[in-house]
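Encoded as structure tokens, here's the structure I'll be asking about.
What follows is chain A.
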Amino acid sequence: MIVLFLIASILISCGLFINRNEFVRYLLVGLFLVLLWGFAVYECFHLNQTEFGFFKTDSLGLLLLLALCVVALPALFHSFRYLEVHNTDETPHSKGLFFGAMVLLITACSVAYLSNHIAVTWIFVEITTLSASTLIYHHRNIRALEGVWKYVFICAISITFIYVGILFLSLSMKRAGIEDMSFTSLYSNRMKLDPYWLKFSFLFIFTGFTAKLGLVPMYTAGIDAKDKAPAPAGALLSSILMNLGFVGLYRVYAILAQTPYQSWANNIMIISGLLSIFVAAVYMTRITNIKRMFAYSSIEHMGLVVLGLSVGGIGTYAAILHILLHTFVKPALFFQYNQIYWVYQSKSIHDVGSYFKYNKTGAIVILLAFISATAMPPSGLFVSEFMIFQSLFEAHHLPMLLVVLLLLTFVMWGFGSNIFKLLFTPPTTIDETKIPRISPWESLSQYLLLGLSVYMAYNPPTALVQLINDAVGLIQ
Partner candidate 1 sequence: MISLIIILLTSLFFMGIVVRTKSIASGRKGPGIFQPMYDIFRLFKKGTVYSKTTSFIFKLAPTAYLASVLMAILMVPHGNSPGLISFNGDFVMFAYTLAFGKFLLIISALDTGSSFEGMGASREALYSMLVEPALFILMGSFALFTGQTSFQGIFSLLHFGSDISYLLGALATAVFVMMAMIENSRMPFDDPKTHLELTMVHEVMILDNSGFDLGLIQYTTHLKFAMYGALIANLFIGQLPLTFSIPLFFVIQVLFAIAVGIIESFRARFRMGHNPQYIFILSSVALLLFFGILLITGKFF
Partner candidate 2 sequence: MEKLLIELFNLLTLATILSFPFFKIKGKGIISLIAISSQVVLASIVAFSVFLNGPINFSYPGSWVTGVIPMRMDYLSAWFMLVISFTFLTGSWYGFQYMKKYKDQTANLTMHAVALMFAYTTLIDLCIVQNGFVMLVVWEIMALSSFIIVIFEHYKKETLKAGINYLIQSHVGILFLTIAFMWVKIKTGSFDFQAITDFTVSQPAIGGIGLFLCFFVGFGIKAGFVPFHTWLPKAHPAAPAHVSGIMSGVIIKIGIYGILRMLLLIKTDMTVIGYFIVAISVITGIYGVMLAIVQHNFKKLLAYHSIENIGIIGIGIGLGCLGVGFGNQIMTICGFGGALLHTLNHSLFKSLLFYSSGNVYQATHTMDIEKLGGLIKKMPHTSYLFLLGALAICGLPPFNGFVSEFFVYSGLFQALSSDKVVPILFLLFAIIGLSLIGGLALICFTKVFGVVFLGTPRDKQIEVQVPEKSMSYIPLYFVGLMIVLIGVVPFLLAPFLIETIQLYLPSLNFSGYQHLVLMMENLTSIGWYSLGFIALTAALYGLRHLVVSSRKMQEDNTWSCGYIGDTDKMQYTASSFVRSYRKLMEPFLLIRKEKVEASGLYPKAIDQVTHPGDKVEKWLIDKPLTFIRGLLNRFAFLQNGKIQFYILYGIIFIGLVLLLPVIIHQISVWILFLNQL
């Protein structure tokens, strides 16, 4: 089924590439969505089944796949809106390229979630790089070029890192005399693996995945990418693509889990997580570009996720919940960003202001999304952050907890002062007559996403809790 889905959606994306007709484009995208949802539903009923030894629908993959389905819908919708509004320099060709790439990206991610073989994951990570680069370079100007250049180059390097990691892994497998490189076999034989090369490989693979996951050290290019990509694409880059990195990391971490070297891996992740939060704090307090600000806030959240993962205990649960909720919250911000840009034709914090006056529904979205992104109650992320803090507390990392809290307060300060400037302070120079009337329905999807995040956090359906617990079970 997975392979069928893969083939079908690749065909669809090729179709989108070549197609020039607007109506057919709608048709194809609709078809793809149906396919995607159908696929997801099918997988729901085939949990923990292996296909070709390369794919296995475990609970983590399923969770993220469902999240992806939820996000894909508004993402594609807003892409249509985006291209309509920006249709000055849009040709049928560029549109086709855009949608084709987006479909390819979504497909690659959704398949990579379910892959049970490190090499397969690796391949699909490469494919996401390809498709993402197309999306980033949608506006063919020099800045976009710079963004895509950096993104591709950094990703290429990080993919190489992962590859080197895989080579080391194979070495350690040789020691153990294991042939099958699938995660399941690795996991089941993890005690036999040679620690020396295992550590090496984990280090390299982790460093490689940080580029997708958005952590120190390789987060850098991702910022530019999210900044330069059209907002709907940015939404995907900062949600499902990061999840892809998370899946990869999680599965590799699962191999080390319960082995004597877990603490070593934990230390690496803690270092990286803390540094990520620190970096976020550094830039949140001084950034002036709204889109990049959102990107940095993603960095902060990923840092928290890794912390939770590395501390373990309830932290693992919290990490998965956190990344899940972040998948809903961050796209909301990016979708809303579209409207902001329509109003001000600028992404600099100096040019915006009084958004509450010009677009009330949108302003409320921004307010709620801000509350969510800084994880204040009553937002959903508060629950997961609370659990992460709790796990830090339980693990007697009190000083670390305090440092994290301090940094988060700074992040919130920077974020808040920018957001409230955007919402309330009257802009310096703006021609009120040029401001377009924006229909409240544009914001509907964001309300739904935010609402969903709150609901899933405070009153999680038992199925969800069950899935997350299973996912936690993968490493415990």
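We take it that contacts are C-beta pairs under 8 Å (C-beta built on N, C-alpha and C of every residue); 3 or more make two chains touch, one makes a residue touch a chain; residues count from 1.
If you want to know what made the cut, all candidates are chains of the complex that A comes from, given by their letters.
Here the structure is a predicted model, which means the values were calculated and not measured.
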item	value
Single touching candidate for chain A, where 1 or 2 all sit in one complex	2
Partner candidate 2, residues of chain A touching it in the complex	149-150, 153-154, 157-158, 161, 203-204, 207, 216-218, 220-221, 223, 268, 271-272, 278-279, 281-283, 285-286, 354, 356-357, 360, 371, 376-378, 382-383, 386, 389-390, 393-394, 401, 405-406, 409-410, 412-413, 416-417, 420-421, 423-426, 457-460, 465
